[in-house]
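Have a look at this one before I ask anything.
Left out: one protein chain. Kept in place: all the others.
To keep things simple, chains are lettered A, B and C as they appear, and every chain counts its residues starting from 1.
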Amino acid sequence: MPKEAIELFSLFGVGALLVMLVGFYSLLTTRSLIRVMISVELLSKSVMLLLIAAGRAVNRTALAQAMAITLINIEVAVVVVAVGIILCIYRHHKTVDTAVVQEIKG
Amino acid sequence: MTENSINIVLVAALVLAALWTVMTARTLRSAIGLAITSAILAIIMFRLASPLAAVFELSVCAGLIPVIFISTIGLTARVEEESMAAKQREKLRKYAALLVLVLVVAGVLVTMHLPNDFAAPQGPVPTESPQVVMWDLRHVDLIGQIGVLAAGAFGVVILVKVSKRA
Amino acid sequence: MLDWLILVPLAAIILLNLPWSDFIRRRAAVLAALLAAAQAAMVVAAPSEWVSRASILAQTLHLHLAMTGLSRVMLLCIGLAMMAAACVTQVMFSDDFRRRANFVSLLLVSLLGMNGAVLVTDLFSLYVFIEVTSISSFVLIAFTLEKKSLEGAIKYLILSAVATVLMLGSLALLLLMAGTMDFAGIKEALASSNGALVAKLAIGGFVCGLLIKGGLVPFHGWVLGAYSASPAPASVLLAGIVTKVCGIYAMIRLATSVFPPNAAVNQVLMLLGAVSIVVGAVLALRQTDMKRLLAYSSISQVGYIVLGLGCGTPLAWAGAIFHLFNHTVFKSLLFVNSAAVERRTGTTDMSRLGQLGSAMPLTNLTSVLAALSTAGIPPLAGFWSKLLIILALWQAGVKQGQAMYFVYAAVAVLFSVVTLGYLLSLQRKVFFGKTPENLELLGAAKPSGWISTPELILAAVTLAAGLLAPLLLLTGSFLVPTGSF
Partner (left out) sequence: MNEMMLLLPILIPVAGALLVLLAGRSSHSARFGLTVLAAAATLAVAVLLFPQANNATGITFSHAWASPMFSFELRLYSLSAWILVAAAAFALLVTLYSWHYMAGRPHGMLFCLYLLLTLAMVCGAMLANHLVVLLFFWEGLLLTMLGMIAIGRPGAWKTAFKAFVIVGISDLCMTGGIVITGLLAHTLRISDIDHLATTGLGGLGMALLIIGATAKAGSMPFHSWIPDAATDAPLPFMALLPASIEKLVGIYFLARISLDMYQMSRESWLSMMMMVVGAVTIILAVAMALVQKNYKRLLSYHAISQVGYMILGVGTGLPAGIVGGLFHMVNNALYKSCLFMTGGAVEKQTGTSDLNELGGLGSKMPLTFLCFIVAAASISGFPLTNGFYSKELLYAGALDRGLIFYLAAVVGTFLTSASFLKLGHAAFLGKRNSRHDAVREVPFSMLLPMVLIAAVCLLFGPGNALAVDHLIRPSLSAAAAGEHHLGGLLPHNWLLAELAAGAVLLAILNHLAGWRRYGSGLHAVDHIHHAPVLSFMYDSAAKGWFDPYIIGRHIVRVVAWIGWGMDRVVDWFSDGFWVRTAQFGGWALATAHRGRYALYVLWCLAGAAAVIGFLIRAM
């Protein structure tokens, strides 16, 4: 593996890991379902960055872009569904606090 | 500035944007923070020779998705906003740990090096354009995307439409 | 005809949602059931050359699909479970046929996703189709818009996102190593750079993502909500097949087509399988709700499959795949039974149920069959698959001289008994025993052919598979040699 390629990937890899860290932290600590979804979005940003950087590092940008565009599509679908579910939860509970989604336990 | 310095700055900006996204008290600002993060990511993608993905990122992730979030916030979080603002100080304390964590992890990761113990991909570098790859070579993915979009569309029909009616 | 498995569901989805097709929308569930049954019949009856030949359409579309012995078994499972789910759907949303058509459309999206996932030859496509199945599952779970359904859906969605991050991160690393996404290329790259940190991270990440999708302990947090709070047909589909395709099948596919043989991964799989068996069974023992009990039971049974996978010998693989098939059949059947009970009484709370045996004889009978098969009582199908797994563990233990294999085998045997215990207690509480005074049978909900047909078919399959199992094993229908996957 060429040294430049590794270094390029490492730089963006570090960035992606940090964003991932931020996303997971927020996912674990936030009290709002909307913020939960925003955290999930951050997580997908991080992997997207990882993917593009990997593609660039090995000169497979076409494949990486094709994958990224597909992922963006999937992201949209997930977000739309999640938002729909959150809206319904809001309709039931008049709140989007994550505390309302812990009834199923044991 | 060298290429590398610009990249470092962009990555730092990306991480800072992400941090702001999660640390800001108001959910609305958080959604905007997400848009900013996406925009920075789009710039990075441009710089990583992936213009097509960057365009999608900019239009969909920096444009459409924050709009979806913001309209959701508009539908739900009016009550939330005030209570969240009141908890701003507590919130900062909660995320102070994250700041420290990010700094520590960043330090550790920067000093560490990814071991270069694997070979680069073999074979010739493909020369097809992303459009060709997407439209001509990955038809299976396209069908999958149609499925994803169909599922999303039914999700909207079932969840959002009914939700609004109620 | 291979591409038809993807294109026909797609066409059906479009057909169901054309502006003028109310006629079809009324009969949506029937259509889906027929489609699924046709799929099951095709993979069983049609010669494999005929099935795996690509049509002209596929050639013009450059669809890279492949059929193996394993995908054939999976396609059969998908057909059976989907057929059961579609039949149950027909009686579930009887008030609003458009809503029902939407539900069926989602079922068909799920069918599309699962069929795609078992046929693709490209890791990224595999991910995409898993995601198709997952997204349709979110909506299916939340479909009734009740509090608990929504909760189950959002939890599944969040944990799926975590799985997505793990899998996509792994995909990025694999792209870095291989520069391509198809199975063969990645296999080659992994083989050439064996031992690299990046490879380990990639394999670990992808396996963990699949473990989340498959609902193994400790990645199982979403399972209870998704199975127990969803509408009945969605439970049938999810517990019956979705998690198996998204988690287990993908894992088998990776282990056979992508990853090099790997003792460490096997150890992880065996450990998690055994832990899942124990945790799922212990939790199932405590449950007082039918669907919750069945949900935890699913975790336990998936544990058996993964335990077999982790053992890694051809015999264990045969057992695992056979158990996967059996699990699809009997768990779908049990969830269909719970749907029948729910439809008749309006509840699945076992403390309020009792003595339904006389009111619902067929459900009672099939439930006994399914329970006995799950617990591994001869001569039902579950017995043979568990036997194979346990035998394989024993053999491996003898061969490698490691005590852990015997411990796992003992766990597998012991928790068969526990399985029998909790399923018989379900049987006793629901179908035998005294009728609580406040339990009213809903008179309007007469036994329906749409419930009894899948019950009968699935019961017949589990019985036939059990009786014919020695034959199947002899002729090798399930004993697919590792090389031919």
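Throughout what follows, contacts are C-beta pairs under 8 Å (C-beta built on N, C-alpha and C of every residue); 3 or more make two chains touch, one makes a residue touch a chain.
Treat the numbers as computed from the prediction; the structure is a model and nothing was measured.
Novice: Wait, the hidden chain, what does it touch out of the ones we have here?
Specialist: Output: missing chain touches A, C.
Novice: Check each of C:72, C:155 or C:386 against the chain that is not shown and name the one that touches it.
Specialist: Only one of C:72, C:155 or C:386 touches the chain omitted from view, namely C:155.
Novice: Considering the complete complex, identify which of C:107, C:141 or C:211 is in touch with the unshown chain.
Specialist: Residue touching the chain left out of view: C:211.
Novice: What chain C residues would touch the chain not displayed?
Specialist: The missing chain touches chain C at positions 154-155, 158-159, 162-163, 166, 195, 197, 200-201, 203-205, 207-208, 211-212, 218-219, 221-222, 224, 262-265, 267-268, 272, 279, 282-283, 285-286.
Novice: If you put the missing chain back, which residues of chain A would it touch?
Specialist: Within chain A, the residues touching the omitted chain are 24, 27-29, 36, 98, 101-106.
The definition used in the following text is that only the chains that are shown with their structure count from here on.
Novice: If you average the Cα atoms of chain A and of chain B to get two centres, how far apart are those centres in Å?
Specialist: 6
Novice: Can you compute the centre-to-centre distance for chain B and chain C, using the mean CA position of each chain? Integer Å is fine.
Specialist: Roughly 32 Å separates the two chain centres.
Novice: Which residues does chain A have that touch at least 2 chains other than itself?
Specialist: 9, 23, 53, 55, 58-60, 63-64, 70, 74, 77-78, 81, 84-86, 88
Novice: Residues of chain C that contact two or more other chains, please.
Specialist: In chain C, the residues touching two or more other chains are 124, 128, 131, 135, 138-139, 142, 145, 179-180.
Novice: Give the list of chain C residues in touch with chain B in this complex.
Specialist: Spelled out, the residues of chain C in touch with chain B are 6-7, 10, 13, 61-65, 99, 102, 105-106, 109, 112-113, 116, 120, 122, 124-125, 128-129, 131-132, 135-136, 138-139, 142-143, 145, 177-180, 188-189, 192-193, 195-199.
Novice: Flag every residue of chain A that touches chain B in the complex, lowest number first.
Specialist: Spelled out, the residues of chain A in touch with chain B are 1-3, 5-6, 8-15, 17-19, 21-23, 25-26, 29-30, 32, 34-35, 37-39, 41-42, 45, 48-49, 52-53, 55-56, 58-66, 68-70, 72-81, 83-88, 90-91, 94-97.
Novice: Where on chain A is chain C touching in the complex?
Specialist: Residue positions touching the partner: 9, 16, 20, 23, 27, 33, 36, 40, 43-44, 46-47, 50-51, 53-55, 57-60, 63-64, 67, 70-71, 74, 77-78, 81-82, 84-86, 88-89, 92-93, 100-106.
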